[in-house]
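Note that this is a trimmed complex: some chains were dropped, and none of the rest were shifted.
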Amino acid sequence: MKGIVPPMVTPLKSQDELDVEGLERLVEHIIKGGVSGLFLLGTTGEGPGLSYALRRELLERTCKLVNGRVPVLACVTDTSFTESVHLAQVAADCGCHAAVLSAPYYFVPDSPELIEYVAHITSQIPLPLYLYNMPGLTKVNFSMDVLKAAMDMPGIVGLKDSSCSMLYFHQVRALIGERDDFGLLVGPEEMLAETVLLGGDGGVNGGANLFPRLYVELYKAAENKDMERISRLQKEVLAVAHSLYTVGSHPSSLIKGLKCALSLEGICSDVVAEPFQSFRSKEREQVASLLGDLKGKIDTALN
Amino acid sequence: MKGIVPPMVTPLKSQDELDVEGLERLVEHIIKGGVSGLFLLGTTGEGPGLSYALRRELLERTCKLVNGRVPVLACVTDTSFTESVHLAQVAADCGCHAAVLSAPYYFVPDSPELIEYVAHITSQIPLPLYLYNMPGLTKVNFSMDVLKAAMDMPGIVGLKDSSCSMLYFHQVRALIGERDDFGLLVGPEEMLAETVLLGGDGGVNGGANLFPRLYVELYKAAENKDMERISRLQKEVLAVAHSLYTVGSHPSSLIKGLKCALSLEGICSDVVAEPFQSFRSKEREQVASLLGDLKGKIDTALN
């Protein structure tokens, strides 16, 4: 898997109801942007905040809507081993192409425990598996010891890294070496250009829900080592992150900002799942104002 | 609620099967020790690591076994609002006396978001509710702002604090003031004596799974301000924590050590849920050796 794989937001009508029409529009909007895949139920997708019934419904509906046009990855992380395996089975049944698994995010296993956990769960998951490094939320890093062990386990096909650390990225790249059967996707969109330039396979970038073509084009520029175009497009990616994701200054501003902007664009509802709440009118107005500005500049940069 | 409310370990035959006979023996063992209640599915109970079916089964079976002899509290925390409400409904149906709720442990709400979350979920939970402060695992502190707001919400009856901080304890005590309708239970057993001496209502202490009478007697000594007896009994409580919970030096050693010791005592199985694994023979021998020593000293101290 190479390219942009947006971590899709989950359109909601309410805490426990999908925005079905919004989902359809969102899927079309993203695929039209030229992405290489879709990543469901991750952090941006608020996966851990949704009921199991809703998670299953999302996987089923989205796979049907995508209908094989791009691969679909399903995040199956759970604090419960058994529920992770259940969800992976659902994902396989729906036709997802891979599962994605972070450390279970309540307890804190050390490296030897984590190696055993990954070995046990991999053997029961009926899909190729990406590990998902998200230490800011799981409190656990997949250390090089864990990755070295995991790279020898059948079924593990890559790593999605959201550590925000180039030091970690370079350690992983050195560990992968020439093995071209192990993929490396990187999370924060601010690091898309440098990671692709220096050996990463692509980006799992929240902003690609809203402006998929911008991220796809930046990925291509990085793949082609077109430094001038990188500079032009990365500036806009940074502008999205530095403006839209900082409205209100909550740690949750990224999700709230994205959903608010998607709603202003008429794509899907802005409802976010608890423990968060949608932007109120003041922040919504700020987003509207930023959005107009961003859209103009992105259009110019892309053309 | 006053006194010792052990956070019961969940006896397991395997990752997704209860040790039903072990559960019966454990419940009797704990109740015989004179405890004031039972706290199910908390951190020591590995709640987040268990499937929902198993969590429900544990609530049902335990409530039946307890049969009203002591109040039962059920931890209903979940990353999903909807699943928390479901589990609280199950707990109410089983006859639990209260629910216990920490911050949802994946996303990190700030204080204003957390206040809204608590208000929303409290209105849907059909049981009196204890908040559960566990910042080491949830990454979120219930700040004084949140607690002040929560104390005015109908249905919230107390706080279980596992922050391990006396500074926090004293802030909460000052906030509670003379309100005797708001309880304060404290987690780490090393702090049982001082918190009860200085205004706490009791302890939620893992070691009370194994030696319930020791903790109950220390609680009583603290309630009676019997400093000499406190000194004698606290020494043994500290010996449990400093020896049994440090075997193997994992963050998970507390749970592993307790279950291993309970298994050596013939009470229940030592199976722990993923992402952890039971002690192997080397650690098991260490636990056996420590246990013999501890039992002798505790018997002496209690008599």
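Each chain carries a letter (A and B) given by its place in the written order, and its residues are counted from 1.
In this text, a residue touches a chain if its C-beta (ideal position, glycine included) is under 8 Å from a C-beta of that chain, and two chains touch if they have at least 3 such contacts.
Keep in mind the model is a prediction, meaning the values are calculated, not measured.
> Once every copy is counted, not just the 2 shown, what does the total come to?
Number of identical chains in the whole complex: 4.
Going forward, only the chains that are shown with their structure count from here on.
> In degrees and to the nearest 5, what turn takes the CA positions of chain A onto those of chain B?
So the copies are related by a turn of 180 degrees.
> Can you work out the whole-Å distance between the CA centroids of chain A and chain B?
Taking the mean C-alpha position of each chain, the two centres sit 35 Å apart.
> Give the list of chain B residues in touch with chain A in this complex.
Chain B residues touching chain A: 15-16, 43, 46, 48-52, 54, 79-83, 86, 103-110, 113-114, 116-117, 120-121, 137, 139, 250-252, 273-277.
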